[in-house]
Every structure is written in structure tokens, then in C-alpha cells.
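First comes the structure, then the notes that go with it.
A protein chain is absent from this complex, but the other protein chains hold their places.
Chain naming follows the written order as A, B and C, and within any one chain the residues start at number 1.
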Amino acid sequence: MYDLPPSPQSLSGKETGPLLIALVVTLSALWLLWSGIYDNTLILGLGACSIAFVVWMTRRMHRVAEAKAGYTLGPRLITYLPWLGWEIVKANFQVARIILDPKLPISPRLIRVPVPQQTDLGRVIYANSITLTPGTVSLDLRGDGLLVHALTHEAAEGVLSGEMERRVNRMERPS
Amino acid sequence: MIDSLLHALVWILLVGGAAFCVIGAVGMLRLPDFYTRTHAATLPDTLGAGMILLGLMLQSGLNLPLLGEGASLRIGDGNTLVTLKLLTLLLFLLATGPASTHALVKAAYARGIRWNQASPQDDSSDSKHADPD
Amino acid sequence: MYAAALLGVLVTMVIELILASRGPTVFDRILAVNTFGTMTILLIALCGYHFGRPDFMDLALIYALLNFIGSVAVAKFSRFGNLARDHRRHASGEDPNP
Partner (left out) sequence: MQIPIEAILFALLIAMAIVIGRMRDLFAAAMLTGMFSLMSAGLFTLMDAVDVAFTEAAVGAGVSTVLLLGTLSVTRQQERMRPTRPLPLMVVLFTGAALLWGTLDMPAYGDPNAFAHNDITRAFIQGTAETFEIPNAVTAVLGSYRGYDTLGETTVIFAAIVGVMAALGRSHTQPGHHDPVEAGPDAARSHMRMRDKAILRVIAKAFIPFILLFGLYVQFHGDFGPGGGFQAGVIVAAGFVLYGLIFGLDNAERVAPPRIVEIGAALGVLLFAGTGIVNMLQGGMFLDYSTLGAHAGEPMTKEHITHGLHRGLLLIEGGVGITVACSILMIFYQFSGRGRH
């Protein structure tokens, strides 16, 4: 009765395999981690049923609203995250110093930076990294431009220097 | 030796995280307009929450006799499950935080919320705002 | 130790409450409520340790997952004045600046 429409972006057979396995593995790991009960077959069985239900529902949702996420993140994620973490720590201290300064030395700027990433996931990681770093907030992601509000000139220069952009790019295309 | 070092580290992380929360809140009080306040609001969401949760993770530690007796684990003597739960909690916070901030800022921008200060330098090629309704 | 961190979290909550009631725009309030949500998560996690109750972590997790929904709903409502209108029927009016 409720036939799902064939979405133009529905998952093709090639992508389904690895994505599905990744989803099932993540969900199973989370269940075991949350549950902490491993000697009760009933609970484990219910866990398996839950995972099956969630996977079914997720695939249904993805088929309804187009769902090509492009999970092409390379192993560079492992080197990207610590770098991002360190950037966040540095930026935190900078913003904290500005806030605690009695003169409140801010110089807000609005800048537009290019978003050369290929996949939506890459764009989202880039935009979210900018937001996560205090001192810069991504305002609007549209087409291949990203509107960024920066608290200070230094923060704006940091984004314009494009180091983060290069790192996300490299992570996106495993080479 | 290691123990007291670890203890000191937990202390620093917890108190430092709380300090960043307070600084962020003070910043939100002091900064002049909505957009600059979002920058201050990022402090508690990133380093504030991060340091506190990291401190708690160190406190419960990783102790690997993980299987069995899951329901009756106690805190304070190496509790892997709690540590891992805190880790997922931190990851969730770091992933959803910027998304909701972005949704909020984007909504404010679309509704034409303006800068309080005279005129921030606008390097953007399109500086038109949607009409506020 | 936990008490010191708890104190900081509570102070932050008080300030956020002031911010939420002060405004001036609705977005400032939402921003304050967002941070308040994060503080509640930290409060519950810290209390879990302080009182030795690990099951508090489930509560903190639920907050982290559901707070996001509340924020999205608020942001969406403040922008469009409704929650989830049919995209097909309002395809033109859906995005104010296409």
C-alpha cells in the first residue's frame, strides 16, 4: 500500500555492502557498550532484534529522503581529529583571553570562504569544524561557498589561510 | 607517584573545564550582539564539557575485566563501561553541538538579526539579508 | 574535587538563566537554553560520580541525544513559524532566501 518511491539517489548495490556492515558493527558495539549484560541470552537476542529493526528503519528512511552520504573518509580521520582538537584548545584560550580582557578587544568580521569538498559529508565536517573552533561560526553553507562569522581578525585570517580546508580535503580523498 | 599525578591531572581537568564554562557564560553576558555571543557559547560546549568529561573518564579509568556482572559495576575502581559511555557522550556532544549552533545562527541570519556594532567589516560578496518577517 | 566543578557548572547555569530571561532577541534566549542543556548534562554526570551512581550516565546520554531535537525544532520554528510542513505543498515558501 505504501510503496516507497524509487529515489534517484537510492543506495546502489555497490554502496550497500560496506555501509550496511559499518552500520551493523557500530550499532552492535554501542549496544554491547550500553548494555553491559553479556550472559543473558534473552537480552542479547532482543539486542539483535533491535539492531535489525533500527537497520531496517534507517534504510527505509534513507530510501525515502535521498541518502547518498558518500562515506569516503580515509584513514586520515585519525590524524585530523587530534589536529582539530589542538586547534580547538588553542582557540578556546584565545577567546577566553578576549572575554577576560577588560577592553573586550573584538573585531567581528563576515567572510566567505570556498568549500571545495566533493561530498556533503566533507562539507559538513569542514563547516562543523569551523563552528567547533571558538572564534569562528559557520553561518550559511550554500553551493560551494561558506559564510563565516569571525570574532577577531586573527580568527578570520585563520580560516582564510585554508589549512583546515586542505586537511579536510586530504581526508576526504584517501590518496 | 603515578596515582597522585593522575589525581592532580583529574583535578586540573575538572576545575579547568568548570572555569571554561563560567568564562563562556561571562562572555555571553559581556559580548555585544547575538553573533559574537555564539563564539562565547562555544567555550562551554567544547573545552568546558570536554575537559570535565575527560577528567571523569580518567577518574573511572579503563579496567578490562569487562565481561560479566555488568549491572553491578561501581564507580571509582576502574569502570570501563562508564568510561566508554562518557566517551560516546562526548562524541555526541561534539557532533551535535555545532549542528544546532549552525541551525540557530542560520535561522538568525535568515531572519535578519543585525550586528549591534556600527558596521562590522563585511568581506562577503553577498551581504543581503532576507527580509525579517 | 567534584564539588568545585559542580559549583562552576551551577554558576554557569545561573548566568544562563539570566541570559535566557534577558534576551534581547529570541535567538539569544535559544543560545542560552542550548548552553544550559550542556550544563545539565555535565551536572548529571558530575553528580553521578559524586554520589557513586553510574546509571546517571544513561540520563546524561539521553540528554545529549534529545537536546539536539529540541534545538532543531526551536531553530526551525523560529525561522519558518512551523515545524515540518509538507515540502511539496510549500516548496516555494520553504526557504526564505533561495
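One rule holds for everything that comes next: a contact is a pair of C-beta atoms (placed from the backbone, for glycine too) under 8 Å apart; a residue touches a chain by one contact, two chains touch by 3 or more.
For clarity, every value in this text was computed on a predicted model and none was experimentally measured.
Interchain touches from the omitted chain, evaluated on the whole complex, reach A, B, C. Listed by residue number, the positions of subunit A touching the unshown chain are 1-9, 23, 27, 30-31, 34-35, 37, 43, 46-47, 50-51, 53-55, 57-58, 60-62, 64-67, 69, 120-121, 123-124, 127-128, 138, 141-143.
Where subunit B meets the missing chain, the touching residues are 71-72, 92, 95-96, 99, 102-103.
Although one chain is hidden here, its contacts on subunit C can still be listed: residues 3, 6, 10, 13-14, 17, 20-21, 23, 26, 29-30, 33, 36-37, 40, 43-44, 47, 50-51, 53, 55-56, 58-59, 61-63, 65-70, 72-74, 76-78, 80-88, 91, 93-95, 98.
The rule we apply is simple: only the chains that are shown with their structure count from here on.
When you average the Cα atoms of each chain and compare centres, the chain farthest from subunit C turns out to be A. Inter-chain centre distance (subunit A to subunit C, centres taken as mean C-alpha positions): 19 Å.
Subunit A and subunit B have Cα centroids lying 16 Å from one another.
If you average the CA atoms of subunit B and of subunit C, the two centres end up 12 Å from each other. Shown for subunit C are the residues in touch with two or more other chains, namely 58, 61. Across the assembly, subunit A contributes 34 as residues in contact with two or more other chains. Residues 1-2, 4-9, 11-12, 15-16, 18-19, 25, 27-28, 30-32, 34-35, 38-39, 41-42, 45-46, 48-49, 52-54, 57-58, 60-61, 64-65, 67-68, 71-72, 74-76, 78-79, 81, 96-97 of subunit C are the ones that touch subunit B when the two sit in their complex.
For subunit B in complex with subunit C, the touching residues are 10-11, 14-15, 17-19, 21-22, 24-26, 28-29, 34, 37-38, 41, 44-45, 48-49, 52-53, 55-56, 59-60, 73-76, 79, 81-82, 85-86, 88-89, 92-93, 96-97, 99-101, 103-104, 106-108, 110-111, 113, 130-131, 133. Contacts from subunit B toward subunit A in the complex involve residues 20, 23-24, 26-27, 30-32, 35-36, 38-40, 42-43, 46-47, 50, 67-68, 70-71, 73, 81, 84-85, 88, 94-95, 97-99, 101-102, 105-106, 109, 115, 117, 120-127.
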